[in-house]
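Missing here is one protein chain; the remaining ones are kept as they sit in the complex.
Letters A, B and C mark the chains in the order given here, with residues in each chain numbered from 1 onward.
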Amino acid sequence: MASISGTNVGAHGHDHAHHDEPYLTPKSSLWATIIDWATTIDHKKIGVMYLVAVLFMFFLGGVAALAVRVELLEPTRTVTTTVNGETTVQITGSVMHSVGMATDMASAGDWYNKIFTLHGLIMVFLVIVPSIPASLGNFLMPLMLGAKDVAFPKLNLASWYIYLFGSFFAIASAVVGGVDTGWTFYTPYSTITDAGHWKVVFMILAAFILGFSSILTGLNFIVTVHKLRAPGMGWFDMPLFVWGMYGTSLIQVLATPVIGITLLLLIFERLFHIGIFDPRMGGDPVLFQHFFWFYSHPVVYVMILPGMAIMSELIAVFCRKKVFGYRAVAFSSLAIAAIAFVVWGHHLFTSQGEVAAAVFSALTFLVALPSAVKVFNWVATLYKGSIDLKTPMWYALGFLFLFSIGGLTGLFLGALSVDLHLHDTYFVVAHFHYVMMGGTIIAFIGGIHMWWPKMFGKMYNEFWGQTGFWLVFIGFNLTFFPQFIMGVHGMPRRYASYVDEFLIYHQLSTVGSWVLLLGFLVHFFNFVHSLAAGPKAPPNPWGALTLEWTDAASPPITHNFHHEPVVTHGPYDYDDVVPAQTKPGEFPLPPKAEGRTVHVVKAGH
Amino acid sequence: MAHAASHSAAHAAHAAHGDHGHDHGHIVIPQRTLLVVFGILLLGTLATVAAAQIEVWFAATFDVVIPQWVNVAVALSIAAVKSTVVALYFMQLRYDNPFNSLVVVFTLFTLAFFLGFTMLDLGSRKALYDYKGSYVTAGGQGNISVPARPGAPAGAEYETIPAGTSIAQFARITAARQAEQTLANGGTLPAQLAVFCAQEIQRLQADGKPLPPYLVKFEQVREQYAAILAKKMGHGHADSAHAEQGASANHARVRTGLTLPEFSQHSSHSKDSGHSKDAGPAATPAGDNPAAK
Amino acid sequence: MGGSFGNDSIRARKQFSTEAQAMNTLALDSWLRDIWLKPGNSNLAPSVDGLFMFILWVCIISFIILMVPMCWWAFKYRRRPGHVQMRTPNHNTFLEITWVAVPLVIVTIIFFWGFHGYMHGQIASSQAEIINVEGKKWNWTVTYANGAGSGEQVYLDAKRIDENTVSHAYQAVPIIVVPEGRPVKFMLTSSDVIHSFYIPDMRIKMDVFPNRKTSLTFTPTNADAALDQAGSLYTSAADAKAAATGKGRDHFIFCAEYCGTFHSEMAAILRVLPEDEYNATLTEWANIEGKYGFNGEKDKAGQQLLPMWQLGQWVHKAQGCATCHSVDGSKGSGPSWKGYYGTEVNFAGGGKVAVGLYPGLRDIESTWDNYIRESILEPAKHIHEGYPNQMPTYAGKMSERQINGVIAYMRYLAGKTDNIPTGGPKPAAGSSEAKPEAKN
Partner (left out) sequence: MTSFPVENSGLGAAADRPYHETYRQAEHFRTQADEFDAVKLGVWLFLATEILLFSGLFVFYGIMRMLHPEAFIHGSSLLDWRWGLLNTLVLLYSSYTVASAVRCAQVGDQKGLQRNILITFVMGLLFLVIKFVFEYAPKYAEGKLPGFWYSYPNWESPYEPLWWGMYWGATGVHASHVIIGMGLFVWLYIRARKLHFGPKHYNAVEGVGLYWHIVDVVWIFLFPMLYLIH
C-alpha cells in the first residue's frame, strides 16, 4: 500500500498529527506496518482485511465451482478420478473410458461430492454471509453514521480473528481430504459418512466458529446504530445502507445462535451419538432440517439484505435522486428480517407434514411482498433521474435484472404442487444463484466499485470496469439460465453424472462459467492496476450526500473526520442540497464538507 | 448565521434521541429488594416441587388420572414467573432502557416461532396417514456398531446390534449376557442387574413363556437380593420419593393415561395394514385392496 | 373392480386434459410450454403444469413491467450534456399500495392453486395400488403386493454406450411397472440415509426416511404400450414418439436428496403398462425365482430350468448389488465379485477368510459360502480391509434361495466349474436347494 493522501479537507491544527493521516499510511517499517494492521482496532482496516479475505475465499470457492462445472461438461464423471493411486484430471469422457474410468467410479463420485460441498461451504459461510456486512459494512457504517468507530472496536477485531480461525478450520478439513456432506450437513448422512474420522467434525466446528464471528459483527452493528449516530441524525436520516445493515444484524443476532446449537448437537450426535437426529435411535432427521433451516433461511436474508442495502445507495447516488419511498424501503428491510424467521419450512416441502407445508407455503408468499416493494421502488427511482451510467450503476441495473429473475422464480418454489416437482432440482440451484450471486455478489462488486475511491483513494478504469460487468452479466446468465430449464425437466441437484437429455444445458452452463471467470479476471486486474497506477480520487467523485463522501477524505483519516459531523439534511436530499442545475452539461456537486460542518460542544461536557 | 442555526438544531436533535438516555440502568437496587426477590425465588422453587408432590399424592389418594399437560403447565408457569422476577429485578430490566426489554421480547418471540412451527410439523405428520408419524421399529433400527458392552466377547471393541433391534433392547440383551456370566461364575449381581432379572422374570411370566436357565438360577439365589429388590421395586424405595424402577404393579406414579405405542402394524412392509386411516370418499376396510387379489 | 375404476379414471383424465388443451389457445403459450415442460404422464401433471404456466406468465409480465421502464429510463435520463434533471415526487401512496396489493392477490391465487394440487399427490384413494419401495445407498428396491420384486433392469446409458465393447458408466437400474389409469400409492422407506423418490414425468417427489414411512400417490396415464423391449428407452424412435405424444417412453426415477458417492446413479425406470400387461408382468416377476434351478433340474412341466448362477446374476442387479460390486473387476465402493470367491481376503480388524473362521466348517469353500452369507445378512461383522463399512443388511430382503444364487454367481465369476454352493448355510426346514450335491 503506497501512502495515499488525497484529502482536500482542510487540515486543522491538532495535537495528534497521526490521526490526521489517511488510515492507509504505512508505519516506519514493513514489520511495524504488519503489526499495526494485525492489531488494529480501526474499523476501516478491519473492513479492508475482511475484503481481502472474502475475495480470496471467493476465489477459492470459484475454483471449486469451475471444477464442478467442468465435471458436468460430460454426462459421465470426467474431472477427477484416481487411476493407479494417483489423482488425475481428465477433461473428456472418451479419454476417461479408454483409460478405464470405471476402474474407480467411487472415488470419482466422492471427489465431485467433496468439491461441491467445498464450494457451498466456502461460498455460504466464508464468502456471502460475511461479504458485505463484514467488509463494506465495517468500513462504511461508522463513516455513514458520522462515528469514529464501531461501538466495540476490540470485539470487531476479535470477530475478524474468529473468522480467520474458522476459515482455517474449514480449509484444514478440505486439505486433509474434504467432506462430502453437502453444505447443509443433512443427517443422518452427515453423522455416518466418513465414520471414524474428524474431517466432518472439523468442518462443522468451522461453521460453528464462523457463526460467532457473524454474531459479534451483528451485535456490534446494532449497538453502533443505536448509540453512535451523529448529532442530528434521526432514524430516518440514516442512509438505507445502514438500514439494510441493521436488519441484517438483527437476523444475525437472532438466528445465528440456533445454528450454533444445531452444529453443537450435530457434533454431539457424531461423537457421542446422543440420538436426536438419528432415526436408528428414535430421533428424527427432519428435526435437523428444521434446526438447520431455522438459521439458514433467515441467513439467506443476511446474504441478500446487504445487497439490497448497497443497491439503495447505488441507485440514489447514480441517479442523483432520493430513493423512491424511502420509508417503505427502510421498513421493508425490517419486514423481510421479521418474515424471514417464519418461512424456513419451505425447504422441507418434501419432508414435512402436510399441515406444516401448507402453513409455510402461505407464509413464504408473504416475503414476496416487501421484496417486490423494494424492486418497484428502485425502478421508480430511475424515473426522471440524472442517471450516470458508470460501472456501479451498470451493476445496479444488472442487479435489478438478475434479482428480479431470482425473486420471481421463487414463486414457483413457494407453490406447493410445483415445488414437489422442482424441489432439489437444478431449478432451485439456478434460483438461489440468481438471488445469491446475481443479487448479493453483483451488488457487492458494484459496491466495491462505488466505494473503491473512498477505500483506497484511487480511481479504477471505467472502460475495463464496464467490460468486466458485461462479461460477468452475460457469463452469469449463460451459466445459470439453462439450469432453470433442465431443472424443470427433472435434473436433480448434486449429481456427478446425468442422463443424456440434459447434455446441452450442462454444456451451455459450463461455457458460461468460463465467461464468468473472464469477467472476474478483468475486474481483478482492473483493481490491481488501480492500486498501482490509478489516478488519485477526489473526496466525493460521485457527488453523493452521505457523510462518508461529504465529510471524509479519500481515503479517510484514521479518526474518520476532523470534526464531529452534524447532520442537517437527509442522505438523499439532492433536490434541496445540491445547487440547481442551471446550464446543461454542468453537474453541480454538493457543498464541500468545510462549508457545512459545525463544531459543537459535546453533550455531557 | 447558518452556523448558529445548525448549532441549535443539532442540539435539539441530539437531545431528542430517544435511546441516548442517560438515566437508564444506574438505579441502585436496595439490598432489601434483592432479599425479597431472593425470597420469592425460594418460595417459587418450593412451590414447583410441592406442586409435583401434591399432584402425585392427589392422584394416588383419589385415584384419578391427571393429564400430563397439567404438571407441565404448572411447572413451567412457576418457572416463567421466577424467570420474570429474575429478569425484572436481578437483571434490572424494570429500570433499564426499554429497548433492552424489547430485545428480550423479540428473542422470546423467536424462540416461540422456533418451537411452535417445529412442533406444528412434527406434531401434525399423522394428519393424513398414521404411519407418517410412526416409527417402523420401536426405539430405532439396529445394524449399527456400538462400543462393546460388559460381557462382550473378549477383545471386541465394537459390537453390532442385530437388525431391527433397538439400543434399548440391546441393553437388555447385554444385561442378560452379563447376568448369565456372573451367575455362572457364582458372582454377585450388581443392583441394576438384579432388578433386571426380577423384571425379566415378571415379563416372561406375564407372557407365559419359559424362563431361560440363568433366570432359573436367579430364582434360586433371589433371596440374597431381596433387600435390593424391595427397595427398587417395592413401595418405599430410596432412589427418589416417587420414582420406581420398573414394572411393579402398585407404583405411585401419577397415571397420565399414556400407553406404549403399538408398533406391530408398522413393522412389516404393510401390504394392507397401516392404511386403515386412508382418507378418501370410499374408505374401505384394510385388506380390501385390488392389488391383493 | 380395479379395471372399472381405471376406466373411469381414464375418462375423467381425458376430459380434463381436453379442457386444459382448450385453454392453451395461445400459440406463444404452447411454444413456451414445449420449452419448459416435458409431457406429464400422471393425473397430477395438468394441475402442476397449469400452475407452472400461470406463474411463468406472471413472471414474464412482471419482468417486462420492471425491465422495460428500467431500460427505457436508464437510456432516456442518462446523464449527458443537454439533459437537465427534473424534480419528481419521492413517493406516491397510491402506487406503493398498488404494488403491494396486486402481488398479494396473485400470490394468494398461487398459494391455493398449489395447495390444491399438492394434496392430490398426498391423499391416496383407498383403492390405490400399493407398491412398497425401499431406498438404500444406492438403489431402489420395489416390492409389489404379490411379493414380486422388479424382474427387469436397464442401463441408463444404453443408447450411448455399446454394451458389448465398453463397460457401462452407469449401473443397471430396476424397472418399476405401474398400471395405467389406476391410482398407485408408493409406500417409501429407507434403510440408511434420507433419499428422495422423484419421478419428473409424474410431477411428484417425496423424501424417503429411515425408520419411517412416507407415501406419494398419483394415477399414471399414457401407457407405454408400444414399449415392450428393455432398453428401447433410448432409441431415437422412442424419443421422437415421446416428444410428439408423451407416450411410448419410460420415465426416470431419480434420487433427489443427496445420499453420497453414487447419488447420481441411484435411479430407476418407471414403466406405465396397460392393466392386463401390468398384471401379467407382476405374475411373471413373482415367479422369477422359480425359473432357476440347479444344473439339470426341470420344472413341473418338464422344462429345463435356468442355471442357479443366473438367479444370482439377476439378484445382483435387482437387489442393487451392482451399485457397489462390479462384476468386471473395476473397483467400486465394495469389492468386485469378479474372481473374488476363494481369494485371500483380510479383515479390517485383523483375521481373514480361512478355515476355522466358522467353527465346524472344515473346508475353505464352506467357509467362503458362509462368509458370503454372513456378509449379506450381517455385513458389519467382518469388513473387507480397505473398504468402508457401509453395506446395509439384506436380512429379510433376500430369500435363502436368492442368497444361494448369489453364492453360485460369485463362484461362476471366479471360474468355478460347478455352480452349486458346497457347504452352504444350513437349509431352512423343507427346502432342498442348499443341500450340498455331488459335483456333476
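To be clear about the criterion, a residue touches a chain if its C-beta (ideal position, glycine included) is under 8 Å from a C-beta of that chain, and two chains touch if they have at least 3 such contacts.
Predicted, not measured: the structure shown is a model, and the values here were computed from it.
Chemist: Report, in label order, the displayed chains that the undisplayed chain touches.
Modeler: If we consider the entire complex, the absent chain touches A, B.
Chemist: Of A:26, A:153 or A:541, which one is in contact with the hidden chain?
Modeler: A:153
Chemist: Have a look at A:118, A:144, A:258 or A:537 and name the one touching the chain we're not showing.
Modeler: Touches the omitted chain: A:258.
Chemist: Which parts of subunit B face the unshown chain closely enough to count as touching?
Modeler: Answer for subunit B: residues 19-22, 24-26, 28-29, 31, 34-35, 37-38, 41-42, 45, 48-49, 51-52, 55-56, 68, 71-72, 75-76, 78-79, 82-83, 86-87, 89-91, 96-97, 99-100, 103-104, 106-108, 110-111, 114-115, 118-119, 122-123, 138-140, 144, 146-147, 149-150, 166-169, 171-172, 174-176, 192-193, 195-196, 199, 239-247, 253-254, 256, 258-260 touch the chain left out.
Chemist: On subunit A, where is the contact patch with the chain that was removed from view?
Modeler: These residues touch the chain not displayed: 12, 14-16, 19, 142, 147-149, 151-153, 155, 215, 219-220, 222-223, 226-228, 253-258, 260-262, 264-265, 268-269, 272-276, 278, 281-284, 287, 290-291, 559, 562-564, 599-605.
Everything below uses one rule, namely that only the chains that are shown with their structure count from here on.
Chemist: Based on which chains are in contact, what kind of graph results: line, ring, star, complete or other?
Modeler: complete
Chemist: Let me have the rounded angstrom distance from the C-alpha centre of subunit B over to the C-alpha centre of subunit C, please.
Modeler: For subunit B versus subunit C, the centre distance works out to 39 Å.
Chemist: Roughly how many whole angstrom separate the Cα centroids of subunit A and subunit C?
Modeler: Taking the mean C-alpha position of each chain, the two centres sit 38 Å apart.
Chemist: What are the residues of subunit C that contact at least two other chains?
Modeler: 122, 210-212, 389
Chemist: At least two partner chains per residue is the criterion; list those residues in subunit B.
Modeler: If we look for residues of subunit B contacting two or more partner chains, we find 128, 132, 135, 140-141, 143-144.
Chemist: In the complex, go through subunit B and note every residue touching subunit C.
Modeler: Residue list for subunit B touching subunit C: 128-129, 131-132, 134-137, 140-141, 143-145, 157, 160, 162-164, 266, 269-272, 274-275, 278-280, 282-284, 288-293.
Chemist: List the residues on subunit C that touch subunit B in their complex, please.
Modeler: Against subunit B, the touching part of subunit C is residues 1-2, 5, 122-127, 129-132, 143-146, 182, 187, 189, 191, 210-215, 349, 378, 380-381, 389, 392-393, 395-396.
Chemist: Under the touch definition given earlier, write down the residues of subunit B that touch subunit A in their complex.
Modeler: Residues in contact with subunit A: 3, 6-7, 9-11, 13-17, 19-20, 22, 99, 106-107, 110, 113-114, 117-118, 120-122, 124-128, 132-133, 135, 138-144, 166-167.
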